[in-house]
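The other protein chains are all here in position, but one chain of the complex has been omitted.
So that you can tell them apart, the chains are marked A and B in the order they are listed, and the count of residues begins at 1 in each.
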Amino acid sequence: MDFAFFLIQLLNGLQYGLLLFLVASGLTLIFGIMGIINLAHGSFYMVGAYLAWSLSSMTGSLTAAILLAIPLTVILGMALERLLFRHLYQRDHLYQVLLTYGLILVFEELRSLIWGDDVHGVAVPALLNASIPLTDNLSYPVYRLAISGVCLLLAAGLYFLIQKTRLGMMIRAGASNRDMVQSLGIDIKLIYTLVFALGIALAAFAGMINAPLSSVFPNMGGQVLIICFVVVVIGGIGSVKGAMAASLIIGLAETFGQVLVPEVAGMIVYVLMAIVLVWRPEGLFGRA
Amino acid sequence: MKNSRLIGFLPWLVVGLLALFPLVESTFYMQLLTKVLIMAIFAMSLDLLVGYTGLVSFGHAAYFGLAGYALALMAPKYETVSLWWSLPASIGVCALFALITGTLVLRTRGIYFIMVTLAFSQMLFFIFHDTKLGGGSDGIYIYAKPTMKLGEMELGSLEKLENFYWLVLLLTAGSYLLLRRILGSSFGRALLGIKVNEHRMRALGFPVFKYQLASFTLSGALAGLAGYMAAVQYGFVNPEILSWHQSGAVLMMVILGGMGTLYGSVIGAFAFVLLQEVLSNQAWFGIAAKHWQLAMGIFIMLVALYMPQGLAGLAQKFGRKPAEETSDE
Partner (left out) sequence: MNEPILRTKALTKRFGGLVAVSEVSLDLFVGEVHVVIGPNGAGKSTLTNLLSGDLPPTSGEVIFEGRNIAGCTSDHISRLGIGRSYQKTNIFLPFTVFENCRLAAQSRTPHALSVFRPAEGYAEINRLAEEAMAAAGLTHRAGRIAATLSHGEQRQLEIAMCLATQPRLLLLDEPLAGMGPHESQRMVELIKGLTADHAIMLIEHDMDAVFALAHRLTVMVNGEVLESGTPEEVRSSPAVQLAYLGGEELLHE
């Protein structure tokens, strides 16, 4: 493997990992703060991708589509939290699993009714439709770099939000002590709605920006969901830092796995998870 | 007293009536009923975990599907294989896989446990989906049903629908009795204790992990029995039998019937499979039948929200408590 090829794989792995982080960070925040297991989280990734496809074919621009779709997914997230998830906070995980599993079926069928069952491609925005030549016959697409950049920006923003802002302080306090927060007069319900909508929007956004690379197809949420579960298990539930570390590990492991040992590449993430379970069952950054 | 004896007699009455069913001679309904009974074994195996050990697994399809693949891979192409060794071998493979995954997943609790069981079942899904081992996404055909020979004598060809039906009915009743027996034993009581108060069980000196692992392995083995029978019935296996939709469906059956009751799993399997048949019936619902999962999804959400104790819970609310509840023994 020469250097340029290695570089390309490295960048691909990082880009994939960063994209996973967007989906997994929302998942882990919702776990950590609200104690909810949301199997339907991958469905929002799918919804984002389909919105990007249908709105960009309407408007002719992916950028416009994304700008339109983000508020839609935030509203969707808030509405679902108010209507459904709110009833689950005090319930056993069993019922959370069941309800969100039912939600997956509903989302898949609605997707089929609204958008059909075909696979669709989404065009890369013209501005970013270029490649950086590395050697005579290897080059790297600008769009992938742009995705990585946007993901890094969002990760930094998330870090700032949680560590430095008043809302973030309330989020952190809410995770450790619900009653205490409520007695301080902070509206925990509002925080939950906001966190949930944020998590949903992040997953949907990941689906939107990845649509040109992955294309848009039925059941695309399921696979992302499982990988993100692995990310959360490895990183530690509720830890955004852990989600970042685990996303990058998984992204690189899968990418290099597919190049080096394609026969067993699909297994690698699960082997990693098994190792972490033996070594540190609470996850890399989890609280014991 | 009279009442409780009547209720204790009820399962036998049901089995007796079901045994007479082939006399009706409707191929479609006999096949459907066979499927229901197989799913009932599968659901009971999960109830052992969810309802009696307090472990919510969302990857139970792994053991169901693995047994099917074990049979398909063991059976020589176009030739028959003996039930006598292929069934124990398939169950053994599942038990072994459950033992290995169990030692890993049981290091976690709660939400983690749900995610990790799901992840390991998906691992198996991708092994069979992505590699040539099990024929990829097309799966493998099982051309001939296993044989049951005693010496040279064939006890009953499973190619005949009613023979297969009776075998499955026998196995369902047997699984129910076996689980009842086990759950009434010291081991079963310890499992219930772990479900109710794991911490206290540990403080009393119970090696909780070993008990959970034993339960997990037994549950995986029983799911394997169901999976083997399902593979025989359909005549093929493909990765779909390992998918998480299968895990979701069986969990739904357990809840719908009423978890922690065992008989609830049987009722839940009946109700779920019948509902599936009704909702996807094109003659009744026309074009809507194509999107039957929409109605199913909404139904599942409603059960989760408004019927947490399932049908058995409803029955207990309106009728007398069944005699086989452990608390009043």
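Definition applied: contacts are C-beta pairs under 8 Å (C-beta built on N, C-alpha and C of every residue); 3 or more make two chains touch, one makes a residue touch a chain.
Keep in mind that this is a model prediction, so the values were computed, not measured.
Touch, as defined at the top, links the missing chain to these shown chains in the whole complex: B. Chain B meets the missing chain through residues 181-182, 184-190, 192-193, 196-197, 199-208, 214, 327, 329.
The rule we apply is simple: only the chains that are shown with their structure count from here on.
Centre to centre, using the average C-alpha position, chain A and chain B are separated by 33 Å.
Here chain B touches chain A in the complex through residues 50, 56, 58, 104-105, 107-108, 110-112, 114-116, 118-120, 122-123, 126-127, 130-131, 244, 248, 251-252, 255, 259, 291, 293-294, 296-301, 303-305, 308, going by the rule given at the top. Residues 31, 35, 37, 39, 84, 87, 91-95, 97-99, 101-106, 108-110, 112-113, 222, 226, 229-230, 232-233, 237, 263, 266-267, 270, 273-274, 277-278, 281 of chain A are the ones that touch chain B when the two sit in their complex.
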